[in-house]
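Here the complex is missing a single protein chain, while all its other protein chains stay put.
Read from first to last, the chains carry the letters A and B; within each, the first residue is number 1.
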Amino acid sequence: MQAVKYARAADIDDAIRLLAEGGDKARILAGGTDLIVQARERKRDVDLFVDVKHVAEFMSLEYDDSSGLTVGAATPLYELYGDKTVQEKYPALVDASTVIGGKAIQGRASLGGNLGNSSPAGDSLPAMIALGGIATVAGPNGSREVSVAEFCTGPGRNVLESGELIVSINFPAVSDSEGAAWQRFIPRNEMDIAVASAGTWIKLDGKVVADARIALGAVAATPLVATGAAEALIGNELTDEVISNAGDAASSIASPITDMRGSVKQRTHLAKVLTERTIRDALDRINSQ
Amino acid sequence: MVATDKPKYKIIGTRPARPDGVDKVTGRAQYGADLKLEGLIYGAVLRSPHAHAIIKSIDTTKAEALPGVHAVATNADFPGSSNTTEILEPGKANERWAADNILAGPKALYHGHGVAAVAADDMHIAQDALALIEVEYEILPPVVDVQDAMQDGSPILHSGLRTGVRAAGVDTKSDIETNLASHMRLERGDVEEGFKEADITVEREFTSSQFHQGYIEPQNAAAWWSMDGRLSVWTSTQGAFSARDATADILKIPVSDIKVTPMEIGGGFGGKIPIYLEPIAAVLSKKSNRPVKMWMEREAVFQATGPTASSYSKVKIGVTREGKITAAYCTFAMGAGAFPGSPVGAGVQCALAPYAIENQVVDGLDVVLNTPKTAAYRAPGAPATEYAVESVLDEIAEQLDMDPIDLRLANVAEEGDRNSSGTPWPKIGAKEVLEAMKSHPHYLSEIQGEDVGRGIAVGFWFNGGMESSSSARVNKDGSIALIMGSTDIGGTRASIPMQMAETLGVTYEQIAPQVTDTDSVGYTAVTGGSRTTFAGGWVAYELGQMIKSEMKERAAKIWDVDSGSISYTDDGEIVGPNDKDGNEQKFSFNELAGKLQSTGGLIAVSASSSHTTQGAAYGGHIVDLKVDRDTGKVEILRYTAVQDVGTAIHPSYVEGQIQGGVAQGIGMALNEEYYYDDDGHLMNGSFLDYRIPVANDLPMLDVELVEVPNPGHPYGVRGVGEVPIVPPQPTIRNAMYDAIGVRFYHNPMSPRRVLDELL
Partner (left out) sequence: MIPEPKVISTTINGDEKQVLVSERDSLLEALRDRIGMTGAKEGCNNGNCGACAVIMDGRLVNSCCVMAVEADGSEVMTVEGLASREELHPLQSEFLQNAALQCGICTPGFLMSSYALLQEKPNPTEEEARFWLAGNLCRCTGYDKIIESVLTVAKG
């Protein structure tokens, strides 16, 4: 482990103060499942961990019918997917959070950590984008809201200004006419980074799609919002042809790389496959409600 | 279980708990990295960021100055360091190669090649110190592909290497420098004539990636080099004696100055036969006058410890319409990694071993590459060569419209048939395996569903003999201390005492086995080659015979009769002639043990033996799988492994060996591979991206044991662990064709490659 100190924040202001005092090499420590490893392997220059897990706001999990679901940035995935309301109303979050690492990772890893790490392959990101997630960000100059869709700016890079941290992520309340799903492709059945992933949210009016959001992971330098794919659905019934059109639209915006996890050809194709599969899953969920 | 001519045993075939088990389930077992010593400091290794580079200078000044750092080491600390990579004599290993693989000599030859090492108060400080070492490299172009490395104009690893292609049984020398380290050939009959007799000839080329053994425990070593010159080493190794000898060779000190204590070992599969850290820890200990413990980071395990060879194969087989093989011509090239010595030699001998083929040529090429030096990996060489042969046979069976098992039965090797080297087989169980496959409920079941397929293939491994030593002492209560030289990876502290208990007619529980250090038992070869239960069992049997004979002598002394009149029963009773009053004279083993001290002392015996009779064994696998055409992903639906195990000493451990081998083979077939970038960097040196199967990748793996006792062993033992890794690659490849109609010619058949064929 590189030379790193540890500080435990007492409240949000304390976390902001510690982060500011720590300077550029200070990092917020949530579950640590990415950060501790990166720091140990000297892939990220860190000299201070600011642990926020003893601050209630970072560990929250709250739902009400008007403001929706609020998930603290460091709330472990284990609690998130174990929650009955989340299972009932936000199954797309369960799809993603149950497969990030193994069970021992999920005891610590968090949505906020996944977002802050800003990997293009971050599993929960397309699910959060599809669900319209909004991150509450706090810093020395107060707090602000950033949509998850606009959060990442490149691999490991994001819109956080120096001294800012993620406090929580909010997802709008959902109705029975809405459904969402997330899928990824991995070569094994667990313990892999996504070769590609997709999250889809649809809202039906009768049989017609009234609104939709589709997001893709691991097919570009950041998670992508597949606007064209969503537009291919809106105003239409979900026929095979419409779903296939959405898949093609998703595939057309993929600009992946070839690396040890996947090839351009494979990832571009999977963008279509996973988009189509998540549309069907989302529809099934509405129909089964 | 299918068994032929198997005697009735009392202990053999039962499933007792292993003696090391309680320590292992309670966390008490001491693996190498768990060692605690007074004054211990921690060592770490700096590794080359380049796949091929001249090391122009190493400056360790700043690292040495860091508080908490006790010693620094480089290749120059190994005696006899010479600044050359020249091959001294044709065909002879450069004596510096072993040292240069541990810490690079004049050149770094692969990404992750050790360059320098430090020892410090804790691992954090050691890592800080590594970051302060300044190395000046001159980067050279690398070559990581076995076919590329054989091209003219390829980057050359070792100047002076000028191996030519063997011709007419003679080594030749190349005019130009080459990466070809050796060429070997096995030849029988007349292949040209053989192919003329064939009605169908199929020739195909195959390649496979590098696979890693993937043991969960990283390599480790600790050393204490006392001022009296005695070097103590603790390490998790497959062979304490080979580790000792290799350490002595590199440090150029007498073997008798080194004691290696084998710690518990967390998997090896061949990869813990070579040494990597022991000489470094020793040098750091000497320089610091402190005991030094080291272990590898996982990335270093992938970068710098032996994977298996990548391979290129070309196989041509001719058959008659009836399915009789008339000739086979095979060429196999394997990447040895940075220094010569791929497993191609074993691979060529295994390639055609399941079959009786009169006319054959098998060529093997050993090629050096800018990748880690390969180590043995479970049936080394065999999976690649047999994969190619079994794949060609599947295509032939299709062309002949013949059941693939029937095609193999038509050519199967039996007792008296000659192998590729021309040696006749003793009794082997290849035919019995094929027959058991054919009548297995799995093979007889219907398969249905879209993109679902079934495949079969067989595999062979020699199974080793080699030298093993043990000693035994009978205690006064009849309990027996059994001291062994073989490190126990998968249960030999159970399987060897079981054989001794069988010999003596005593209980398994009264034998207390222990694996000991190199000063305390005779020379014992590595735990590898599926030899340990075979060879260790043989020694245990011999010790048992010695004890029996001595027990009879003692009873003879007590009863004052001739020892020839005393018998030793299967129940461990020593029975003499009736006494003069006509009363029965008899001792139980334990009773007589109580009289040993008064009749000449407790019994202590030791034995070494080196048996060359191999328990060659065959396995045949059946798989049902489903391919997702949209993603290229394969789901294993059902898997059955049939194997001739000779005699299953401990059936649970036999099943476990086979299931483990199958799982590894499935990994090779579907997802495991070394992935290099264009500069020769290993890009997936982690358990995240080197994808060994996880628990939910696999179904239950069914095992059918066939028992054709090995005539060359007192209990019919054949080796078990290696064979099951051989068939999975062709079995799955053949099933993929059945499922989606695509023939694959590369392993692994990863989703990416499957999609490449389908899109």
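Rule of thumb we're sticking to: contacts are C-beta pairs under 8 Å (C-beta built on N, C-alpha and C of every residue); 3 or more make two chains touch, one makes a residue touch a chain.
Because the structure is a prediction, the values reported are computed rather than measured.
Colleague: Just name the one of A:Glu41, A:Glu57, A:Asp211 or A:Glu231 that touches the chain not displayed here.
Modeller: Residue touching the absent chain, from the options given: A:Glu41.
Colleague: Can you tell me which of B:Tyr653, B:Tyr676 or B:Phe744 touches the chain that was removed from the display?
Modeller: Here the residue in touch with the unshown chain is B:Tyr653.
Colleague: Any idea which of A:Phe49, A:Tyr63, A:Phe151 or A:Trp201 touches the chain not displayed?
Modeller: A:Phe49
Colleague: By the contact criterion defined above, which parts of chain A meet the unshown chain? Give residue numbers in ascending order.
Modeller: 1-6, 22, 29, 31-33, 36-37, 40-41, 47-49, 51, 53, 76, 78, 101-105, 107-108, 189-191
Colleague: Where does chain B touch the missing chain, residue by residue?
Modeller: For chain B, the residues touching the absent chain are 15, 17-18, 20-22, 24-31, 33-34, 36, 122-124, 213-218, 264-269, 295, 297-298, 489-491, 650, 652-653, 655-657, 659-664, 686-688, 692-696, 698, 700-701.
Methods note: only the chains that are shown with their structure count from here on.
Colleague: Would you mind pulling out the distance in Å between where the CA atoms of chain A average out and where those of chain B do?
Modeller: It comes to 44 Å between the two C-alpha centres.
Colleague: Contact residues on chain B for chain A in the complex?
Modeller: Checking each residue of chain B against chain A gives 124, 127-128, 131, 299, 630-633, 670-671, 675, 683-684, 687-689, 691, 693-697, 750-752, 755-756, 759.
Colleague: For the complex, give me every residue of chain A touching chain B.
Modeller: Counting only chain A, the residues touching chain B are 1-3, 41-42, 185, 187-193, 195, 259-263, 265-266, 269-270, 273.
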